[in-house]
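Encoded as structure tokens, the structure appears first; notes follow it.
All protein chains of the complex are present and in place, except for one that has been dropped.
On to chain A.
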Amino acid sequence: MNRLKPIALTVALVAAHLATPALAQDKVQFFPSLTGRTGPVAPNATPFANGYADYMKLVNLRGGINGVKTLVEECETAYATDKGVECYERLKGKHGGATVFQPLSTGITFALTEKAPNDKVPLITSGYGRSDSADGGIFKWNFPLIGHYWVAGDTVLQHIAKKEGGWDKLKGKKIGVVYHDSPFGKELLPIMQERAAMHGFELLLLPVPAPGVEQKAIWLQVRQQRPDFVVMQTWGVMTPTAIKEAVATGYPREKMFGTWWSGAEPDLRDVGAAAKGYSAVMMQHGAEPQSTVVQDILSKVHGPGQGTGPKEEVGSVLYMRGVVGAMLAVEGVRAAQERFGKGKVMSGEQARWGYENLNLTQAKLDALGFKGVLRPVSTSCVDHMGSAWTRVHTWDGAKFTWASDWLQADEALIRPLVKNSAEKYAGEKKLTRRPPADCQS
């Protein structure tokens, strides 16, 4: 294995189009990329991986992280947990050690949550993974930056309530939840149940077995029970299937609301105009073709033919999520360099400090080209999420348009949920809450 390492390193460098192999002597910050380019989520996970890779190239073109170049190496998981674990093991020690992992799969995140503390590698799980890992006091290595499932669930219900004219209007109504029958889908349920108990609406739970293309039975149930609204926690091939079934069932798309993994272009393109009126809550950003960062990627990365995927998808919803994920990964390292030495390669442990002390002000975001895309993100030892803002966008038959103002998840509701769940986890694992002194480490 060891003899092959230099070869692999060189190849990876060439593969990542990072200029000449002479770079091998340069300082590089290694960002492993777990991709889902095959398997049941391929249409959605591919743009994410492309956006991630392209933004890293843009960072290098902009001079790296205070001079340190980024290096991306991909490993294909096909959304399978055991393959994801294998990829993690394969990549975590390469190129001087992994900076941070972003598995893009809740199942893989659950498995890696057990491993990351031993290996001292942080995990960024923007919008997925364990919702309770927002509690940094228990989950030292997990970072569900800028949103987790409960934020999505809470804000989508807020949006529905607002449209109806207040929470009290939801009393006695019935809301169907179509979800992937796995941790990915079930993680949404606690917040829905909490809100249902608070406001007196009824939940109709509609689980769909993986990978999610078998939905006839649950849409029959929708037809029978006629819920007032349907909330979808779907991902990959499951979303277009659900929308087609809804069209076939005659369920109005205006009453269907997706969470942020159920509202991207690959989900709706096939259905096109028939899906008009379908909305989904977004983790701040949506499709952002006009943003500065996208223009930069188009001119500097795709312009000279260095782009990772097709040019047309640049700026689409999931491509943007890859870009945002890469930006957060890079900015954490930049923050860590402020403390551990500018222009140095950060270890996973040092990068973790950066993610915990992230302070992305609006000015910083605007300078990076994220004006209008993101709002400020600021994390702390206690809060590993950093921001709980969302927006809702609606499909107009060909593209997404914004349908709501900024929504903020109800912290008073979510914080106790997160804390209780994290405490339960700590109890099972016999962990103790990090003492305040540990926050500085």
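As a convention for this text, a residue touches a chain if its C-beta (ideal position, glycine included) is under 8 Å from a C-beta of that chain, and two chains touch if they have at least 3 such contacts; residues count from 1.
In the analysis below, contacts and distances are computed from a predicted model.
When the unshown chain is looked up in UniProt, the name that turns up among "Beta-ketoacyl synthase chain length factor", "Dihydroorotate dehydrogenase electron transfer subunit", "3-isopropylmalate/(R)-2-methylmalate dehydratase large subunit" or "Branched-chain amino acid ABC transporter permease" is "Branched-chain amino acid ABC transporter permease".
Among A:F110, A:F201, A:W353 or A:W395, the one in contact with the hidden chain is A:F110.
When the whole complex is considered, the residue among A:D82, A:E411 or A:D438 that touches the unshown chain is A:D82. One of A:P47, A:G127 or A:P190 touches the chain omitted from the figure, and that residue is A:P190. As for the chain not pictured, it touches chain A at residues 1-2, 4, 7-8, 10-12, 14-15, 35, 37-38, 42, 46, 74-76, 78, 81-82, 85-86, 89-90, 93, 106-107, 110-111, 113-115, 118, 130, 181-183, 186-187, 189-190, 207, 210, 421, 428-430.
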